[in-house]
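Below is one structure, written out as structure tokens, with a few remarks after it.
Presenting chain A:
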Amino acid sequence: MIRFEHVTKKYGDSVILDDLSFEIKEGEFAVLIGPSGCGKTTTLKSINRLIEPDAGHIYVNGKDIAETDPVKLRRSIGYVIQQIGLFPNMTVAQNIGVVPKRLKYEKSEILKITRELMDMVDMSYDEYGHKYPSELSGGQQQRIGVLRALAASPPIVLMDEPFGALDPMTRSSLQEEIIRLHKKLHKTFVFVTHDMDEALKLADKIIFMEGGHIIQMATPEEMLENPASDLIRSFMGKRAADSAPVQLTAADFMRPNPISVYKNRGIRECTEIMARRHIDSLLIKNDDDTYAGVVSVNSIKRSGKTTGPIGEVPLSENAVSYVTEDAMESFDKLLNSDKDYVVVLNEDDTIAGIVTKTSMAKAMADALWGDAQ
Partner candidate 1 sequence: MTMKLVLEHLYLVLLSVLFSTAVGLPLGIFAYLNRPARKVVLWASEVLQTIPALALLGMVMVLFGAGKPTVIIGLVLYSLLPIVHNTFLGLDNINPGIKEAARGMGLSKWDRLFSIELPLAFPMVFTGIRIATVTAVGVAVFATSVGGGGLGSIINQGIRTQNMRLIFSGTLTLMAMAVVFDAGMALIEKRMNRRATH
Partner candidate 2 sequence: MNFWNLYGHKLLVAIGVHFLYVLAAVSIGFVVALTLGILLSRVPSIAKMALPLISVFQTIPGVVFIGLLFLSLGMVPATAIVALAIYAVFPILKNTYVGLLSVDKSLLEAARGCGMSKMQSLFEVELPLALPSIIGGLRMSTVYTVSWAVLASMIGLGGLGEFIYIGIATNNNALIVAGAIPSGIMAILLSLLIDAVKKRITHAPQKEASAA
């Protein structure tokens, strides 16, 4: 459908597109993403010849677009931009009819198309058709922007960060609508964004660009599972982890540096520490720093001792995990034990941390919403 062959574009000395070759198939929802300056917008705009490459060829439907009249080409490709760009001197209906009118559609035909399209996004023609763009909200304006691009039923629609300027609520509802429109109309969508959430939500295929190259071109699932570079991984943040929890270990979920004491500490000293820290048990370690066990307030009371080293109080056994252990297993241990935490040990049996219900919840929150704290 759309094929790039060795396309290069330079501005002065800086190379924007560097020998770019790829193909977008018919009916595909392709999302171009990457850091700013990666060439994603340039790639998009060279499809409708708003930007002319310096070298290489771009084929749309097998035809080299360099040999197509740009005006004709653009009329056969829908175009939606971030600034919306509705014509303020025309009504909503006139805006939608801009391209059909220039393609010499019958008036009645244009009216029919306009009504149908507006119904699709729940903006009735009778209510909104004769309004001017300035009378609509940002979200409504961009809905019309999308409809305008679809009006002459072009097989391809290009969208340049169309929802970038909208508030999150409006953006998400427009994303839903664009997915629905894509499913319904079976057109090829090429969509530029810098928002990975948006890309994952919309794309059949994500094209990740950096420095004028394609770093990875894959389905959202593939990209989540096997990000091709650290940059892509950082773009996806913790989402990759989110979909593959198997890779997480107890270390990811523990609270590091819990309070621990050596066996030879005095009992009174230990009770004081517990009182001061508002905790009811202490981790006890051997002289070589290895984990020995746990002493709780109750076991001290039961032993009846008030003096002497803490090591003389019988230690209770807590569930233990190792840092490399699967996080799931340490969860199970935590949930199945009557204790408040699972002790996590390093490979050499020294104490690494504890997994509590709180540390677990916090780690999950981080994974879901990013490292907010």
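The set was built so that all candidates are chains of the complex that A comes from, given by their letters.
Just a few scattered comments:
To be clear about the criterion, a contact is a pair of C-beta atoms (placed from the backbone, for glycine too) under 8 Å apart; a residue touches a chain by one contact, two chains touch by 3 or more; residues count from 1.
The structure displayed is predicted, hence computed values, not measured ones.
Of 1 or 2, just one candidate touches chain A in this complex, namely 1.
Against candidate 1, the residues of chain A that register as touching in their complex are 45, 48, 50, 70-77, 79, 81-89, 98-99, 102, 132-134, 145, 148-149, 158.
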